[in-house]
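This is the structure I have questions about; it appears just below.
Just one protein chain is left out here, and the rest sit where they should.
On to subunit A.
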Amino acid sequence: MYEGAIQDLIDELGRLPGVGPKSAQRIAFHVLSADAVDVKRLASALQRVKDLVKFCTSCYNVAESEQCRICRDPRRTNEVLCVVEEPKDVVAIERTGEFRGRYHVLGGAINPLEGVGPDNLKVRELMTRLSSGEVKELILATDPNTEGEATATYLALLVKPMGLHVTRLASGLPVGGDLEYADEITLGRAFEGRRAV
């Protein structure tokens, strides 16, 4: 146990996800030995992220103004809406450079074991967006795990009566992998989603 400011810093760092007591101590002593300018820059970045960053009023992605960069972009189509769980999923899809529509960030997935139901997600907001009639295709890009698939199933049930074209991201074999190492679920999905060549 240390005294005063250094112990306070270790305690605060230890509350961050994935940072244990030893890591917190290492980071605290790194901060202590770093240049004052670097430390001020880090402190300023932490403060700014809380002061400036908020959620986009349209898609609930992170933004520094009322609407995020993607919602403000007039070159993107409003006819295709991609539903994702978290803002980091938006970044992952944007990196592909394949999608030119809009996003809707749910803020998680339905997980009854953690007490997360549809009311805890941005589902009502999604339905409000869809009711405008502008969206023609809804892409359900939730994670390909049990919670993500259940969330996609739930949303599909809600949305299909609206007459939208609802699609789900394909899942199958990763590029660069060996077939013999694929598990039966992934391989089964790859067979279901096979395409003509």
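Definition applied: a residue touches a chain if its C-beta (ideal position, glycine included) is under 8 Å from a C-beta of that chain, and two chains touch if they have at least 3 such contacts; residues count from 1.
The rule we apply is simple: contacts and distances are computed from a predicted model.
Just go with whichever of "FAD-dependent oxidoreductase", "3-isopropylmalate dehydratase small subunit", "DNA repair protein RecO" or "Elongation factor 4" UniProt uses as the name of the absent chain.
Answer from the UniProt record of the missing subunit chain: "DNA repair protein RecO".
Hey, which of A:3, A:51, A:98 or A:183 is the one touching the hidden chain?
Going through A:3, A:51, A:98 or A:183 one by one, A:183 is the residue touching the chain not shown.
Could you tell me which of A:5, A:34 or A:157 touches the chain that is not displayed?
Hidden-chain contact among the options goes to A:157.
Taking the full complex into account, what residues of subunit A touch the chain not shown?
Listed in rising order, the touching residues are 18, 110-115, 117-119, 123-124, 127, 145-146, 149-150, 153-154, 157-158, 161, 174, 176-177, 181-186.
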